[in-house]
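Pasting in a structure now, in structure tokens, and then I'll have a few things to ask.
What you see is the complex with one protein chain gone and the rest in place.
Should a chain be cited, it is by its letter among A, B, C, D and E, assigned in written order, with residues numbered from 1 in that chain.
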Amino acid sequence: MNTIDNIIKLALFEDSGHGDITTESILLESFSGTGVIVAKESFVLAGVEIAKKVFKLLDPLCEPYSSYSDGDCVKDGEVFFKVKGDLLALLKGERVALNFMQRLSGIATLTRSFIEELSFPDVRLTDTRKTTPGLRGLEKEAVRAGGAFNHRMSLYDGILIKDNHIAVAGSIKNAVKAVRNRTSHLMKIEVETTTLDEVSQALDAGAEVIMLDNMNYEQMTRAVKFINGKAVVEASGNVSISTLNKIAATGVDVISCGALTHQARSVDMSMRINTE
Amino acid sequence: MNTIDNIIKLALFEDSGHGDITTESILLESFSGTGVIVAKESFVLAGVEIAKKVFKLLDPLCEPYSSYSDGDCVKDGEVFFKVKGDLLALLKGERVALNFMQRLSGIATLTRSFIEELSFPDVRLTDTRKTTPGLRGLEKEAVRAGGAFNHRMSLYDGILIKDNHIAVAGSIKNAVKAVRNRTSHLMKIEVETTTLDEVSQALDAGAEVIMLDNMNYEQMTRAVKFINGKAVVEASGNVSISTLNKIAATGVDVISCGALTHQARSVDMSMRINTE
Amino acid sequence: MNTIDNIIKLALFEDSGHGDITTESILLESFSGTGVIVAKESFVLAGVEIAKKVFKLLDPLCEPYSSYSDGDCVKDGEVFFKVKGDLLALLKGERVALNFMQRLSGIATLTRSFIEELSFPDVRLTDTRKTTPGLRGLEKEAVRAGGAFNHRMSLYDGILIKDNHIAVAGSIKNAVKAVRNRTSHLMKIEVETTTLDEVSQALDAGAEVIMLDNMNYEQMTRAVKFINGKAVVEASGNVSISTLNKIAATGVDVISCGALTHQARSVDMSMRINTE
Amino acid sequence: MNTIDNIIKLALFEDSGHGDITTESILLESFSGTGVIVAKESFVLAGVEIAKKVFKLLDPLCEPYSSYSDGDCVKDGEVFFKVKGDLLALLKGERVALNFMQRLSGIATLTRSFIEELSFPDVRLTDTRKTTPGLRGLEKEAVRAGGAFNHRMSLYDGILIKDNHIAVAGSIKNAVKAVRNRTSHLMKIEVETTTLDEVSQALDAGAEVIMLDNMNYEQMTRAVKFINGKAVVEASGNVSISTLNKIAATGVDVISCGALTHQARSVDMSMRINTE
Amino acid sequence: MNTIDNIIKLALFEDSGHGDITTESILLESFSGTGVIVAKESFVLAGVEIAKKVFKLLDPLCEPYSSYSDGDCVKDGEVFFKVKGDLLALLKGERVALNFMQRLSGIATLTRSFIEELSFPDVRLTDTRKTTPGLRGLEKEAVRAGGAFNHRMSLYDGILIKDNHIAVAGSIKNAVKAVRNRTSHLMKIEVETTTLDEVSQALDAGAEVIMLDNMNYEQMTRAVKFINGKAVVEASGNVSISTLNKIAATGVDVISCGALTHQARSVDMSMRINTE
Partner (left out) sequence: MNTIDNIIKLALFEDSGHGDITTESILLESFSGTGVIVAKESFVLAGVEIAKKVFKLLDPLCEPYSSYSDGDCVKDGEVFFKVKGDLLALLKGERVALNFMQRLSGIATLTRSFIEELSFPDVRLTDTRKTTPGLRGLEKEAVRAGGAFNHRMSLYDGILIKDNHIAVAGSIKNAVKAVRNRTSHLMKIEVETTTLDEVSQALDAGAEVIMLDNMNYEQMTRAVKFINGKAVVEASGNVSISTLNKIAATGVDVISCGALTHQARSVDMSMRINTE
């Protein structure tokens, strides 16, 4: 009923679906324990609700708690998460909960560094579909925790007309028209362009968002001027922390950046469990 | 029936489970196309069979092909993957296939750099369970493609007795005995230790593998000497490319390293699709 | 991997998941047969590809064929579908294929009558979310086969701010702003209004689509005039074939109509199977 | 574990499986609310337990309540259902719960009109397998709520030998014998007949139920006389509210009628939600 | 879509869902092989189509073949099954296919010994619901392969009123009436009885099948006489190969026997695989 639950269950299954043979050999009766997760570097937190869900799925009666929320900064050495519950559940959930939070906090932390670098408050920095298979929804939440925005979630909740679509349709105009007839009036149509001529065609065809794909700064500046507020303008391609402000300076409205997710690395944290 | 198929299906579902509204608005009849994937930096390839499966699942009649196998080096600019088939399937599979290969090749590439650094050919460098949720099996294959070895896959196919187990069992001896009774004679028992005294107890208890957890070089050297070939010795904790050879020099048999998977970044590649 | 396949499989399961005890008692070896489906009244066809899928799922080697496509008119008495294949598959698929096509063609036929009545070619008639549980995607396809358009598919691919949202957010302005921050730049924001004052607030807040909910003709006329092209205007509530043109005459852009799906009845058709 | 839960989950998934982007953008903390469902025409209620399940699945702590049961008459304007709970759950459940109850109450209402028309209290009016794909079980419950009876649920819980079976078996006698051997002694065998000669053969073969398919009143009268209580007699084909009593007058025991389900339309009701 | 496929997939998953680590370490390229299954004792075969499905699921291109069908006798030493295909698939399928056929043939063999013992050809010997969890459908097929008949498959395709039902309903009469109203006219109603008085009540209530539960021979004889053909009579309880004919001699129509499934043991067979 829910895609996020699916990935958590898959993650638990791959780690302990057939049991934890070490622990189950030793814990012949039920024990309770307390686990605390401590930061081993400073980072922007993401995934804290997922970590709670991991433990709740394994032990519905356990009590995970954190005074932090996604998007908060956690300092090196801080204990930021506690969970009290069935010891077997803590031991099974430990690695899975950490794996989720380490990856997601890595994305939030990298995203935050981009946001802090960006000097143009009206420019919307977004992610892309370059996410880890199965973790799309979670990684996009982590991007928001870091302070950036989301692009479309998938191929079905946003329209983006690319060169292959134009080739099949015969022209930008035909492509926009075909899509308009098939989709609801609640969706904007975006067209990917690489030249000013394509920008002009997209505008004529009624595109509401125009992507400038891999254009240089000068081309982008001219395109923005040409469009002149008649469509939202998105820059895409070769976006890094060092090019970010130069791109923003061309006047575009949106900058989409795959690096937010696919260049992120896991942050370091660990869990200590005390038996009672 | 198969955990790897599950994650591929989940990845396809999250991206186009409800359709690709742009493409489906335009492709009212069936078109065929050809896609080629080109490397945009040099890397060690991993995930090539997964990419084939992605396209095969979307179009059972398509023909994915690569002259490269997992573990091969691909040079910047090379076309290393081709697929001919239904255009809708190519457009739906593009991002998912890339997301898999980019992440997995990132792991293989990072692993290869560790392997090339390691000067002790008899030392076995392994991964850990610090993998992306849902991708455990695939990331461990990528580690092997990079030239390293796998540690246990999950909590049910390898035994590792940690401090919590020992606390509950009362002693290392009790813990080893309990596990021995519950598990098959095909499994070795590993005990995590942090002091020489614990090493000694583990050896007496009949542990077949002893993990030296977060010990310094001197402690590790003394432990290896003490164990003296009576058990396999594994070093764990703070393993990086700069500490790798110093750890190996202590005489341990195995070095397990979470960085292989959780410090890897996606490598850059892109797909071009031609309509026919 | 696909929501439409899910409902087909569920439908087959509920009818013959544990087998067809009558047929399986008699068909101890494999027989082939030919089935033809004949219209028992005139209608607009929808669901023909689903019917093919039903038979293909039961017998991958069968050959379903129709010279008609969704949206075509079928006359009373015409044979419009043939399928040749395994007799057991034909007998199992018969009722399920008919149940799908009868319901979906009923929707297409009713929708077509609305479209033929509508004298304002620029007004977009759409469906709503008032669809049969499980059949949302198929029924929305049937609406398009009938000649109308789709509103959003679900709660996640279109934004509609209603009174409850406004109450929680404190004002229309707050609500629009909150949604804008959370969603991609590819989505338009629609606000439901019941008075001119709300229309004015929605416009000020930057709503791109404004729904006039259950307004009378005069209110709608005044709202359209007030909005004056600055947002798309959608009329909703009490839309029937007799009010359709009067609503359209107020100048609205979109009319959404639940009756297209929930007042439709199954059309009559039957299948004859010949054993070979 | 349960087919009815499956369709509810599928219905919730298709509407909000990936979230409710409007509500989730605004409800950043938890709110509670109260919803009431009001009848907008008079009808026979069905599906009230399903509606409760919808809300319970979304918020296990919510409190759905109705003083009405399936089969009760609800008057235009009456509030017949209340639910208090998490606001997000109410907003997600609203459309799905209504869609179920509107369709099912439509069936119960139409069925009730048939039952009230029928002047022969000993004749059993039943539904058929002409139900909405995925909703078989629920629609058959709605038929009972309307006061009629159920025919078999599917191809595996009732035996009906049709012309194709007879053709393959060689004769009615052979077909009955084959089925008798394969099925339990708890099932009656029904044979479909179109002529008096077939009726005679079915009786000789030991059929316990004989279907008179599309016979006229005179044929039916003669068949009933011929059978003379040795088998249950079922009339099938062209059953409408205007032919109902004429068919019953021929003396048949059972009348099966597809119209109960496939000619029903959704009844009108709506939900109001108050935020607290 | 099919319960039998589910158990086969579950069986394959539990044995090799995460792979066959031995074989996959060695078979780095594709090999083909041929497997033959040989009987290591004489038995009545059952499950041969399941075994074919096991291999087909693992290698859709493999060619399983047997000149025997379920119900045939296989002699000790005979090769009765061959399969040619992908070596990895043969090695993964071997144990699962054997486990199915060994258990199912064990049931068929035991059932055949009961059938050969039974001297009353008109008495119907049936199984019960005492089957291995998950294998119900397959074990009931094996019973038929052995020559006996099936009782109901489950709680939903046959009616059996027991003491608890009667207690709740207040009387046998009430219980029969309640069930009659709720179920289709294609189902017979069976009532479990332990005394002649209950038999009499069941007959008066219109029960079509009467179960004599754990009665002695004399009681059964009197009950049969009392019923006098007005209902089908089933004997149940303490049925073994030594009591079988004595029970049959009392004149009952049906004897149900749990031993057919729960006293069966696996027959012996093994598979030899040749690499090519």
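Operating definition for what follows: a residue touches a chain if its C-beta (ideal position, glycine included) is under 8 Å from a C-beta of that chain, and two chains touch if they have at least 3 such contacts.
Being a predicted model, the structure only gives us computed values, none of them experimental.
Enquirer: May I ask you to name the displayed chains that the omitted chain touches in the full complex?
Expert: Touched by the chain not displayed, across the whole complex: A, B, D, E.
Enquirer: Touching the absent chain in the whole complex: find that residue among E:Ile8, E:Val48, E:Val83 or E:Ala145.
Expert: Hidden-chain contact among the options goes to E:Ile8.
Enquirer: Looking at the whole complex, which of E:Pro64, E:Gly85 or E:Gly137 touches the chain that is not displayed?
Expert: E:Gly137
Enquirer: Which residue, B:Leu203, B:Val254 or B:Val267, contacts the hidden chain when the whole complex is considered?
Expert: Hidden-chain contact among the options goes to B:Val254.
Enquirer: Which parts of subunit B are in contact with the chain that was left out?
Expert: Here the touching residues of subunit B are 124, 126, 144, 149-153, 156-160, 181-188, 190, 209, 232, 234, 253-254.
Enquirer: In the complete complex, which positions of subunit E touch the hidden chain?
Expert: 3, 6-8, 10-11, 13-28, 31, 33, 87, 91-92, 95-96, 98-100, 102-103, 129-137, 154-156, 159-162, 164-165, 167-169, 175, 178-179, 181-183, 187, 262-266, 273, 275
Enquirer: Identify the residues of subunit D touching the omitted chain, counting contacts across the whole complex.
Expert: Looking at subunit D, the ones touching the missing chain are residues 1-3, 137, 153, 157.
Methods note: only the chains that are shown with their structure count from here on.
Enquirer: Based on which chains touch which, give the shortest step count from subunit A to subunit E.
Expert: Minimum step count, subunit A to subunit E: 2.
Enquirer: What chain lies farthest away from subunit E once each centre is taken as the mean of the Cα atoms?
Expert: A
Enquirer: Can we say the copies subunit D and subunit E touch using the same residue numbers, with more than half in common, or are the two sides different?
Expert: same
Enquirer: What chain is the most remote from subunit B, judged by the mean position of CA atoms in each chain?
Expert: The chain farthest from subunit B, judged by C-alpha centres, is D.
Enquirer: Multi-chain contacts in subunit D: which residues touch at least two other chains?
Expert: 13, 17-18, 156-157, 159-160, 181-183, 187, in rising order.
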